[in-house]
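Presenting chain A:
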Amino acid sequence: GSDKDSGGSGTSSGGVDNVTVGIIPIIDVAPIYLGQSKGFFKSRDIELKLEAGQGGAAIVPGVVSGQFQFGFSNLTSLMVAQTKNVPVKVVAAGVSSTGEQGKDFGAVVVKGGSPIKTAKDLAGKKISVNTLKNIGDTATRNSVRKAGGDDKSIDFVEMPFPTMQAALEGGQIDAAWVVEPQLSSIKAAGGREVASTFVDAAPDLTIAAYFTAQKLIADKPDVVKRFTEAMNESMTYADAHPDEVRQILTAYTKIDDKTRAAVVLPKWPTEINKASVQTVADLGTQDGIFASAPDLGKLLP
Partner candidate 1 sequence: MLEVKGLRKVYSSGGREVEALRDLTFTVDNGDLVCLVGPSGCGKTTLLRCVSGLLMPTSGEVRVGGRPITGPPPGMAVVFQEYGRSLFPWMNVRDNVELPLKQKKVDRSRRRQLVDTALDAVGLSGAASAYPWQLSGGMQQRVAIARAVAYEPETLLMDEPFAAVDAQTRADLEDLVRSLWQRLEVTVLFVTHDIDEAVYLGRRVVMLSSSPTVVQDELVVDLPAERDQLRTRADPRFVELRTRVYEQIQLAKRAAAG
Partner candidate 2 sequence: MDVLKKIGSAVALPVLLFAGWFLLSDGSASFYAPPLRQILTAFADTWQPERLRADVAPSLLRLLAGFLVAALIGVGLGVAVGLNRRLRAVLEPVLEFFRAIPPPVLVPVIMLFAGIGDGMKVIVIVFGCVWPILLNTVEGVRAVDSVVLDTARAYGVTGPARLTRVILPSASPQIAAGLRQALSIAIILMVISEMFASSNGLGFAVVQFQRSFAIPEMWSGIILLGLLGFALSLVFRLAERWALRWYEGLRATRRRAG
């Protein structure tokens, strides 16, 4: 049937709420798929529908306009939205870094033979990020600064994660800020990690979150509450069952078996580490990503 109507702000039908969630089909959202298959949502009378988009571009407008009830997005983008008074609010944590140097799911990598050894050497180099003026460049700047390098001289270029490996090997960029599964695959091809940027930024950095429109919180606080609970249960379960996470990836990605077994999985704590978010907010404000300092009180639950 037409989900456009039935999905309309969670209309009940027989006591069950239809909920559409806009997500990006990457490893980070494994818990919601897992939770869906485990029935964590159904048991809370939520009929979950997942819509996969290629990036944030479609998700935030979708949530604001009510096409999606919830969305998954990187917190930095949400903070940008907050500074522009986009009426969104976080309802659950999304994904966090592992907090282990060298064993995180995102990092800056270089080619095997590269003269770049440490984060300090990245100064003045060309580094790729998936989105300019976002978590990638601000976290990388932070790592370089911490290592004593000049972050102002870095030349960031934007390209999709999947093309970074080729660009790196072709010498078009000096270093790449990547996440899994590309991170594993670059390392497997001889690439070397020079900075665990999330770990450098803050311990247990919360990177992404699930969010909704403020209107939905006002209209259907109950649905939101149930969704948050289900989400939290899913993430707890995912954190505890990495093998099932690796298995569920086959359902919505095309990552091959070898990589699937090798990738570093992120952490899925249910708590948002507000301090870490504040750190990113400060870094971002310093680097000019936010026009004004984000008001986390308005954004976070």
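The set was built so that all candidates are chains of the complex that A comes from, given by their letters.
Please note the rule applied: a contact is a pair of C-beta atoms (placed from the backbone, for glycine too) under 8 Å apart; a residue touches a chain by one contact, two chains touch by 3 or more; residues count from 1.
In this text the structure is predicted, and so the values were computed from the model without any measurement.
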item: Candidate from this complex that touches chain A, chosen among 1 or 2; value: 2
item: Residues on chain A engaged by candidate 2 in the complex (per definition of touch); value: 56-57, 60-61, 64-65, 77, 80-81, 84, 86-87, 128, 131-134, 156-160, 162-163, 166-167, 170, 172-173
